[in-house]
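Left out: one protein chain. Kept in place: all the others.
Each chain carries a letter (A and B) given by its place in the written order, and its residues are counted from 1.
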Amino acid sequence: MTSNHSLSAERLTLGYGERTVIESLDLAVPPGRITAIVGANACGKSTLLRSMSRLLAPREGRVVLDGKEVHRLPAKQLARTLGLLPQSPIAPEGITVADLVGRGRHPHQSVFSRWNDQDDAAVDSALEATRTTELADRSVDELSGGQRQRVWIAMALAQQTDLLLLDEPTTFLDASHQIEVLDLLTDLNQARGTTIVMVLHDLNLAARYADHLIALAEGRLHAAGTPEEVLTCENVRAVFGLDSRVIEDPVSLRPLMLPIGRHHVVPPRDAPARTGVAREAGR
Amino acid sequence: MTRTETRRPPYTAPARRTAGTRALWLLIGLLLLAAVMAASLAFGSRDVGWSDVWSALGGADASLEQAAVTKRVPRTVLAVVIGAALGLSGCVMQGVTRNPLADPGILGVNMGASLAVVTAVAFFGLSSPTGYVWVAIAGAALSALFVYTVGSLGRGGATPLKLALAGAATSAAFASLVSAVVLPRNDIAGSFRLWQIGGVGGASFDRIGQVLPFLLVGFAVCLLSGRALNSLALGDELAAGLGERVAFVRALAALGAVLLCGAATAVAGPIAFVGLVVPHTCRLLVGVDHRWLLPFSALLGASLLTAADVVGRVVARPSEIDVGILTALIGAPFFIYIVRRQKVRAL
Partner (left out) sequence: MSVPLVTRPPSTGSAAGRARRISRRRLVVLTLAVLVVAALAGTLMFGQTFYPPRDVIRVILGEQVPGASFTVGRLRLPRAVLAAAAGFSFGLAGVTFQTMLRNPLASPDIIGISSGASAVAAMAIVTLSLGRTEVSVFAVVAGLAVALLVYTLAFRDGVVGTRLILIGIGISAMLDSVTSYVLSQAAEWDLQEAMRWLTGSLNGADWDQALPTLAALAVLTPVLLARSRDLSAMQLGDDTASALGVRVERTRITVIVAAVGLIAVATAAAGPIAFVAFLSGPIAARVVGPGGSPLVPAGLVGSLLVLVADFCGQFAFGARYPVGVVTGVLGAPYLVYLIIRTNRTGGSL
């Protein structure tokens, strides 16, 4: 089963107080795929994600889910279709993993409904999918960073939404845990067809794991498309103001960006023939 | 950007520019203090002409007016001394804790002094005024130490929120202990309540004399700690790297601050928010160099408290509003302003 919910933004303008962060932005999230939003610091990535999940009301324009404006949908109804994992969620002191994951069932419950088998099944499968079943009775406080992030993802999974938005799910994690989290999200996408949208800091990880890249620069959509289309040295220069070379990652055969700083760069004549520019020209 | 370039900015233009400004502000501050002192002598429940003020200062007390002025002299002196002590001690506390919300009242120091005094009066038969001072200072020091320790436990050290909460909670805890001691004792309830509000109304040179030694030591220690506070402002590691004995200077400066506010509390009761408002205002005027900031805080604190006292005498004629109440009414909105201005993360 592949989710076929369509999520898109139309002429979206966002800001806080006086400050405008995103201006007149149009984009569409491809259903059933993994989308990564990339861009320089403070270019509005998280703001965009917050707005897509109804946390931030747009100044102008709208976010549309299946033809309906997100900010007009009832909160719980939206939360059954679209989940969000914010960058720094708060775990109440002493809460156990199972209870925290159980909190993800909130949109499926009403004032009078009781916790039922379906809720248990959802929590169990979320724990299983994130391989946190054996942590279920542990207190969240005692977990390592990687385990804790898996537990938060489990909470978002227990919400059982077809769309999942994540704000920098790999920050504060070391290399192996970053890969673990991204693999987990990919599993989820392949097994359940969940549409995933995440903000990622690391361009190369974004290019490796995402089917679709969205590059923002100064509050505007700079480029969107497959990693090969988006991750080019021109775009890297335009978005990050950084010189680079883009090669094919021998591990994944996706594009890999190599930054060019002022130091530790071999003179051009020694460089291998296949430079980013050549690659661009070849396409 | 090479290393030599990055080092330069802090030392250039701004420092030189404010040297003239600071001198100007100092002059204005002195004039302001003189003006409020004069007002403090002249205004009150009975208005007095300037000629009477002059002759009273010369020693005359023939007329009612002159007698009134003579009574106002110690009160004015006390307001000036207490105000200076509170302003200075607030400034040092903010420097020592690197915390914009530090203030003797907010940190629960005042309630600590109250609890100590009340306990000593109720259970140990304390009645000598000098004894009040010692007990109040001890109480202030203990509760300052306690609040700071509690507030700095755990992640992130003593953040403004943690300190303010620890202070508020400790104050609340002490306050209820104080009422537990006072409530069944009708004999001390009345005088305690008057003392607890904070005022300079009952001033006499005798009472000032009792706390003067403490205040003098406190003033000396605090005013001399400017350089140390400047390095502490850069963070403990950096201060240590600059050759400062961090723990020692911090303890010494804090001791000076506690002496000042403990002695002030002993003689005038708890007066909140002067120590908060004054250093912040001074920072706007003379910048963040503690060598200027400290004396300036003392000067402005003196002016503020004296002015508050005058206003309290004038607005509620024939009765009076104690300074402690007025400073809270002025100070709390200021406190809220600072809180609102802070970034959330910094809290």
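Everything below uses one rule, namely that a contact is a pair of C-beta atoms (placed from the backbone, for glycine too) under 8 Å apart; a residue touches a chain by one contact, two chains touch by 3 or more.
Here the structure is a predicted model, which is why all the values come from computation and not from measurement.
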item: Listed residues B:Y132, B:F214, B:W292 or B:F335, member touching the removed chain; value: B:F335
item: Per the touch definition above, residue among A:L84, A:L182, A:L221 or A:V246 touching the missing chain; value: A:L84
item: Which residue of B:L26, B:A169 or B:V217 touches the chain not shown here; value: B:A169
item: Touching residue (missing chain; options A:L48, A:A98, A:I153 or A:L231); value: A:A98
item: Sites on chain B contacted by the missing partner chain, in the whole complex; value: 101, 105-106, 150-155, 159-162, 164-166, 168-170, 172-177, 179-180, 183-184, 186, 189-190, 193-194, 196-197, 272-273, 319, 321-322, 324-325, 328-329, 331-333, 335-336, 339-340, 342, 344, 347
item: Contact footprint on chain A, counting only the chain that is left out; value: 16-17, 50, 53-55, 74-80, 82-86, 88-104, 106-107, 109, 111, 115, 117, 120-121, 123-124, 127, 133-137, 139, 141, 155-156, 159, 165
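We take it that only the chains that are shown with their structure count from here on.
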item: Averaged-CA centre spacing for the pair chain B and chain A, given as whole angstrom; value: 52
